[in-house]
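A short worksheet on the structure shown next.
And now, chain A:
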Amino acid sequence: MSFVAAQILNGIATGMLYALMGLGLSLITGILNIPNFAHGALFAVGAYLLASAANEIGNFWIALVVAPLGVALLGLAIEYVGIRRLYAVGHDYQLLFTFGLALILSESIILIWGPVGYSYLPPPILRGGLDLGFTFYPKYRLFVMVMAGLLVLVTWLFLEKTRYGAIMRAGIENKEMVSLLGIDIHKLFTVAFALGAYLAGIAGALTVPIRGVNPGMGVDMLGIAFVVVALGGLGNLLGAIAAGLIIGVAQALVAAYWTEASTVVIYAVMAAVLLVRPQGLFGIR
Partner candidate 1 sequence: MKRPFILILVSIFLLPLVVRPAIASEIWIFAIFGLGLNLLLGYTGLLSFGQSTFFGSAAYVAGWLLKFYGINAFLALGIGVGVGAASAALVGYLCVQRSGLYFIMLTFALNQLFYFTAYQWTSVTGGEDGMPGIPRPVLLGIDFKDPLVYYAFVSVLFLISLYAMKRIVESPLGKILQAIRENEIRAEAVGYNVPRFKLLAFIIGGAFSGLAGVLYAMLFGIVPLEAISFVFSGNVVFATLIGGSGSLYGPVIGSFVFIWLSESVSTLWARWPLLLGMAFVIVVLFLRGGIVEAWSRFWLWRSSKQKN
Partner candidate 2 sequence: MAILETKKLTKAFGALTAVNDVSLAVEAGTLHSIIGPNGAGKTTLFNLLTGTFPPSSGRILYDGRDITGTPASRIAHLGLARSYQRTTVFPAFSLLDNVWTAAFATGNSWSGLMWRRTDRYPEVTERARQALSDVGLSSKSNQLAREISHGEHRQLELAIALAAAPRVLLLDEPAAGLSPDETRKMVALVRALKGRYTIVLIEHKMDIIMSVSDRISVMHFGSLIAEGTPEEIQKNPEVRRAYLGGVAA
């Protein structure tokens, strides 16, 4: 029993990270109306930046602040230099561009950090476990749950309670209206991309003490982010959380009994949900 409970907790922790990924992707995709195939690579860059920064500085916490900001800056540059020029072209070229970026980023990771991954320990204060009564559970994973929850909450507050957030939501619904309001849509796009990149970056950074780093982590996460968005709907915060948790928990439970299927199950769950509900969990096109 406690084993299953622990697996469910594991699923919630990874599910929250999936939700963060999906949320960031959903902002970028929804507002900029582009397929962002570089989202997984941004996740991987976030992870590697954290590992490097933490090793260089010797402090996990500073690295946790710096690494996602680095990814956000990278996102800013990508939007400003490249994607900005591609709003008028078809999705095919946008896809090729972001896919090309993903290749460049993941190959650069191999060139800089080498083809072999490595693991990284959580900061001393978060090592070991906590007795939750029904199970003994790693502190770091509890921390990830809280952090990811907080980030989702802050993103929600930003989108729902601030003026700029309201504009962003409007941007997902109706871009013409936003430009009619006299808002600089290009700036909005840049901010949205940077914010989405930040969320991918911090999801990557938070993953490192659990899974370590390896060059393939970006692509794996890209597919998962797509699943979250396909199930949860673009710009749908609750949808992203629900989808993230569903696949996270499903994955953790299956992994406990049939390790080989732990990745396949994510996509199988998606396919099963879409068979029953072709428009996703909340029926949004």
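Regarding selection, all candidates are chains of the complex that A comes from, given by their letters.
Criterion: contacts are C-beta pairs under 8 Å (C-beta built on N, C-alpha and C of every residue); 3 or more make two chains touch, one makes a residue touch a chain; residues count from 1.
Model, not experiment: these values are computed from the prediction.
In summary, of the candidates 1 or 2 that share the complex with chain A, the touching one is 1. Of all the residues in chain A, the ones that touch candidate 1 in their complex are 29, 33-35, 37, 82, 85-86, 89, 91-97, 99-104, 106-108, 110-111, 219, 222-223, 226-227, 229-230, 234, 260-261, 263-264, 267-268, 270-271, 274-275, 278-279, 285.
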